[in-house]
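Sending over a structure as structure tokens; questions will come in a sec.
Only a single protein chain was left out; the remaining protein chains are all shown in position.
== subunit A ==
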Amino acid sequence: MEAVSNFLASDLFYRFRKSPVAVIAFIVTALLVLSALFAPWIAPQNPFDPGSLNLMNGFSQPGVPNQFTGETFMLGTDDQGRDVFSTILYGLRISLFVGFSAVMFAMVLGSVLGLIAGYTGGRTDTIIMRIADIQLTFPAILVALLIFGIAKGITPPSYRNEVAIWVLILAIGLSDWVQFARVVRGATLVERNKEYVQAAKLIGRKPMAIMLKHILPNTLGPVLVIATISLALAIIAEATLSFLGVGAPPTQPSLGTLIRIGQGFLFSGEYWILLYPAVTLLALALSVNLLGDWLRDALNPKLK
């Protein structure tokens, strides 16, 4: 309880309240996250369950009763009769899950490597950071495609759909760790020379304990900002990969997969199959990005 009241009285919360953009972005993000979390209870049908689908409902227009079955779908249906609203909710789940997990993976990997590079210095530092530099010369999507291709080559076809999501997380995470490593390394270089670290060395603390207990907590501020901004990028990267057909499989469609499916019907007039997932993706990426931008400014002491 005390933590909550402390937060409500904090500088950060005051800045948040005073920024309408941040408030709106937060509300949109929260709505999307909540509806993704509670998708099974909100969605009118389960689009992953073929038994609940009726092919006769295919291509229903938004808000207009279907000519064969008389059912009405708020955002229309796709060619298989899947309710677009439901697929969006379930797709949002997958997009957010992949985005969150990929950022988590990148954050842990990048922070650990950055911490080791910054604290150890010397050859270890050089090796880790040169690998990071080399990776930065390739576009993230290319790296992700490469990892995806390798993973596809080594997994047996029968498992492909099951592991697709995890490969996606791995691919996006591995293409994104560099910036975490750089930021944490920079912060570590500053912190490791501070006297509180020397005080810990003096009593014989092991490097691992110093890194994790003393230095890491002091590098988390910038990491949090990057994690928020990376989340938006990871969601878009996931959508891009899925749009290219190498991401989430059609049996478990993410927002990107939905957009890929929808673009096939654009010219035949069924615009809703593409439009609504695209708008949802846009709203999600934009609001998370705006939140990240706001957080960066709010935590930047130079702008205070």
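FYI, a contact is a pair of C-beta atoms (placed from the backbone, for glycine too) under 8 Å apart; a residue touches a chain by one contact, two chains touch by 3 or more; residues count from 1.
Methods note: contacts and distances are computed from a predicted model.
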Checklist entry - So which of "M48 family metalloprotease", "AGCS family alanine or glycine:cation symporter", "ATP-binding cassette domain-containing protein" or "NADH-quinone oxidoreductase subunit L" is the UniProt name of the chain that got left out? => result "ATP-binding cassette domain-containing protein"
Next on the checklist: For the chain not shown, which residue from A:Ala3, A:Ile154 or A:Leu202 touches it across the whole complex?
Outcome noted: A:Leu202
Checklist entry - Which subunit A residues would touch the chain omitted from the figure, given the whole complex? => result 194-196, 198-206, 214, 217-218
